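With one protein chain removed, the remaining protein chains of the complex are shown where they sit.
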Amino acid sequence: MTLSLDSIKLTNAQIAWRAAQDIEDGAYVNLGIGFPEMVAKYQPAGREAIFHTENGVLGFGKAPAEGDEDWDLINAGKKAITLNPGASFFHHADSFAMVRGGHLDVAILGAFQIAQNGDLANWSTGGANSIPAVGGAMDLVQSAKRVAVVTDHVTKKGEPKLVDRCTMPLTGVGCVTRVYSSLAVVDIADGHFILREKLPAISFDDLQSVTGGELTVDGSVADLIVPEQ
Amino acid sequence: MTLSLDSIKLTNAQIAWRAAQDIEDGAYVNLGIGFPEMVAKYQPAGREAIFHTENGVLGFGKAPAEGDEDWDLINAGKKAITLNPGASFFHHADSFAMVRGGHLDVAILGAFQIAQNGDLANWSTGGANSIPAVGGAMDLVQSAKRVAVVTDHVTKKGEPKLVDRCTMPLTGVGCVTRVYSSLAVVDIADGHFILREKLPAISFDDLQSVTGGELTVDGSVADLIVPEQ
Amino acid sequence: MDKTTASLAEAVSGIGDGATVMIAGFGGSGAPIELIHALIDKGPKGLTIINNNAGNGHVGIASLIEHGMVDKIICSFPRSSDPVAFNEAYLAGKLQLEVVPQGTLAERIRAAGAGIPAFYTATSYGTDLAKGKPVAEFDGKSYVQERWLKADFALVKGELGDTYGNLTYRMAARNFNPIMAMAADVTIAQVSRIVQPGDIEPENVITPGIFVDHVVEVAEPKQEEVLIREGASYP
Partner (left out) sequence: MDKTTASLAEAVSGIGDGATVMIAGFGGSGAPIELIHALIDKGPKGLTIINNNAGNGHVGIASLIEHGMVDKIICSFPRSSDPVAFNEAYLAGKLQLEVVPQGTLAERIRAAGAGIPAFYTATSYGTDLAKGKPVAEFDGKSYVQERWLKADFALVKGELGDTYGNLTYRMAARNFNPIMAMAADVTIAQVSRIVQPGDIEPENVITPGIFVDHVVEVAEPKQEEVLIREGASYP
C-alpha cells in the first residue's frame, strides 16, 4: 500500500462523532472509560441519550468545572460528573441488572482485537507480567442490545485490529455488532465483517490489506464522511 | 386417656403468649397470617421486636382503628397495618432476600402436621378438589434462623399434629425448630421431638398418647405455665 | 424523549391475544386497576397473567377472568376474600394455574430483569412444587433450580412518574412493581401524577426510567380493596 494511513485516518474525536450519529433519541448508553467517553460530546442536536455508569448513576451529564468536583459523584472511570434532570442513583447489583438484563441500548467500548465472529479482546494483553483487571467490560459486552467498538483500524505497529480470530484473551464471544474504526464502519453479522462505510481516500483493496478478516459487502458501501473535530 | 384435653389445653392467645416470651430484644420476626399474628400482642415489656411482612414492610405496628385504614399499607394477610418509627419499605425481591438470605431471626407459622425430623406440612391438605395456594410459607420455613410453629396439639378429630412422618404435602423439609402447642413446648433436633415444657395437668404418658412421634427428654421438663389471656 | 401517553386505552393498545402480562400489586395494594380495566375494554384473549394473587371480587384480575380473557395464571396465592371468579374458571378447567412460592416468584421475576436465566434456592426443596426441577447440592445443602420469568408486558402503579419514566411508589404499594417493571419487554405505568425530570430527587427514584416504556396519569386511582368492599364489578 502506497498510502500513508496516518495521513487520512480519522482522529479519535472524529470516530467518536461518527459513533454518536447512530445513537437514537431516548437511547440508554454506556460509554467505556477513556476514548469511548468522547462519544457523549457529539450527540446530534434534538436527540437526548441517557448515559449509564456502572457505579450506579443513570442520567449523568458533563464533567464539573475544576474545583467543583464532588468525589461521591463519579463515573466508572472515577472522574467527577454532574447530573442531568431526571437522573437516578441505585446500587451496584441494580446497576448491573440494567446491564446484564439487556436494558442498555448501546455499549461503546475500546478494543485490542475484534474478530469477524464478533469476539472481542479488550481487557488483557495476556502478557506474563500484566496484572489482570476487567472491570465491567465482560458484563457490558454480553448483554447490551448493541455493542459497538471505537478504535484505530490498526495497532501502533500497523497490525490489523479487525482480525480473523482473536489471539488475545477474550472479553466476550460473538458480542460486537459494529466497529467504528479510523478508516471504516464495519458491521458484524453471521461471522462476517460487513463493510458499511469507508473513507473515500482509501480503496477497498487497501482497506482489506489492513484488515485481518475478509471484508464483505452487502449492498452498497457509503463514504465515511466526518466533519473536522 | 381419661383426661379431656379440651378442659386443660391452652387457648390460642395463651399459645401466642408463650411463643412471644422467646422473642428476644431486637429480633426480626415474621408472623404467619391468622393465629401466629397474635404473637405480636404479647411482646414482653422492655423488649422490642421488629416485624417483617412479605409484601415489603419492616417495622410495622398495630392495626389502625376502623375507618383509618390505608389499603396501600397492609400486611401479608392483606389486613391494614400502621408503621412504627424506624419502619422501611422495599420491593418484593428485597423482602424475600431478607427471608431467603437468612436475615430473619424467627418465623412463626401454623401447621397441619409437624414431623419429628422437622418436616412441616401447612399449605395444602392434598385433597383432590383443593386449590393450591402457598404464599410465602415455603420461603419462610427454609430460611429463617428459627422456625417455630404455634398449633393445637391435636386436630379437631383428636389426631396428633406432631407426627412420626408427615402424610400431607410438605411445606419444607427439616425446618421446624420448635413447636408451641396447646399442651407443650417441643424442640426438634436430630430427628427427635424433645419435650421442653408441658402443662402440669397432663402426664408425660398422656401427652405421648396424643403425640404421633416419640417424645424424648433431654434434661428436665419444665411446667408450661401461662397466664390467663 | 417523552414516555407519557395521553390515555389508558392508548397505553394498553399494544397488548394482543396470547400476551404474557405481569400485573403488579399485592391484593389491592399497588394494583394498577385502571390499566387492568383498560385492558378489559381492549379485550385480548388467551392471556397469561402473572400476579401474586388470582383476583378478588369482580374487578381487576377477577374481571379479566370473568371476561374469559385469561388462559393461565402464575401466582403464589390464588385465594382471596371473594375468589369466585378464579375458583369457577379453575374448577371448570378453563384456567391453568402455576403456583409458585412467593419468594421464588419474586426472585424469578427479578432474575428475568437482571439477565439471570436460572438460579438455585432452598425454597420448595423436597416439596411437590419442586417436582421435575433440577436439584443441586452446594456446601452440603440441597437446592432447587428455578428459571427466570419474563413477560411481554408489565402493568405497574406508581405514585409519581416523570416523563423519562422514573417512578416512586406509595408505601407498601411498592411490592412487585419495581421488579415487574424490570422483567417485561414493555412496561406500562399508571401514576397519580406526572412530573418533570428532576422533580423526583435522584436518591428517591425507586424505578429508574430505563425500565419503563409508557407513563399514563390516573390522578385519583381507585383502590381495589375499596372497590371489592363496595361490591363493585367492572365494567
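Order of writing sets the labels: A, B and C. Residues in every chain begin at 1.
Quick note on the criterion: contacts are C-beta pairs under 8 Å (C-beta built on N, C-alpha and C of every residue); 3 or more make two chains touch, one makes a residue touch a chain.
Just so it is clear, the model here is predicted, and its values are computed rather than measured.
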Partners of the unshown chain among those that are drawn: A, B, C
Contact with the hidden chain (one of A:Lys41, A:His91, A:Lys145 or A:Arg165): A:His91
Contact residue for the chain not shown (choose from A:Ala13, A:Leu73, A:Ala201 or A:Val221): A:Leu73
Touch list for chain B against the chain that is not drawn: 25-26, 28, 48, 50, 52, 57-59, 83-90, 93, 96-104, 143
Touching residues on chain C - with respect to the absent chain: 107, 111, 114-122, 136, 138-139, 141, 143, 147, 168-169, 171, 202-204
In chain A, positions touching the absent partner: 53-57, 70-74, 78, 89-93, 95-96, 99-100, 119, 124, 129, 131-139, 142-143, 169-173
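Throughout what follows, only the chains that are shown with their structure count from here on.
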Arrangement of touching chains [line / ring / star / complete / other]: line
From chain B, the most remote chain by mean C-alpha position: A
A-C or B-C - the one linked by more C-beta pairs in contact: B-C
Whole-Å separation of chain centres (CA-atom averages), chain A against chain B: 57
Distance from the mean Cα position of chain C to that of chain B, given in whole angstrom: 30
For chain B, residues contacting two or more additional chains: none
Touching two or more other chains - residue numbers and ranges from chain C: 110
